[in-house]
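The complex is shown incomplete by one protein chain, all other protein chains being positioned as in the whole.
After this line comes chain A, so read on.
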Amino acid sequence: MALGFAVGVFGVLILFHAAYSTIQYRGLLKIMEEEFSGPPMNVVAELLLGLVFCIWAALTVPGKFLSIQPYSEENRIVSLPANSDFMIFNHRGKVFPLEMDVKLKH
């Protein structure tokens, strides 16, 4: 969690650094009076690295993925709840009372 968050912050910093280098590069091109044809290689590499880091952080930091398959252990329904709204009390529990001295004290 903490590691993922740190990587995410690092990725965003790299992206900012790429933006800063691009601006600096364009300033340099203006001084040298050349046409802008594309960003330099190190900026492209930084962008790709930042992208990978940010994606990795975004997938790990928010939490675990939940299964959407109906037959996975979390989703597979093995029993229905007791229909407690229709619960009736005259069952065999009446004939076999609980061997417990229970009492609510106040």
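Please note the rule applied: a residue touches a chain if its C-beta (ideal position, glycine included) is under 8 Å from a C-beta of that chain, and two chains touch if they have at least 3 such contacts; residues count from 1.
In this section, contacts and distances are computed from a predicted model.
J.: Which name from "ER membrane protein complex subunit 2", "ubiquitinyl hydrolase 1", "F-actin-capping protein subunit alpha" or "Exosome complex component RRP46" does UniProt give the chain that's left off?
T.: The correct option from "ER membrane protein complex subunit 2", "ubiquitinyl hydrolase 1", "F-actin-capping protein subunit alpha" or "Exosome complex component RRP46" is "ER membrane protein complex subunit 2", the UniProt name of the unshown chain.
J.: Quick one: which of A:2, A:41 or A:82 touches the chain that's been left out?
T.: A:82
J.: What does the interface between chain A and the hidden chain look like in terms of residue numbers?
T.: Contacting residues on chain A, toward the hidden partner: 69-90, 93-94, 97-98, 100, 102-106.
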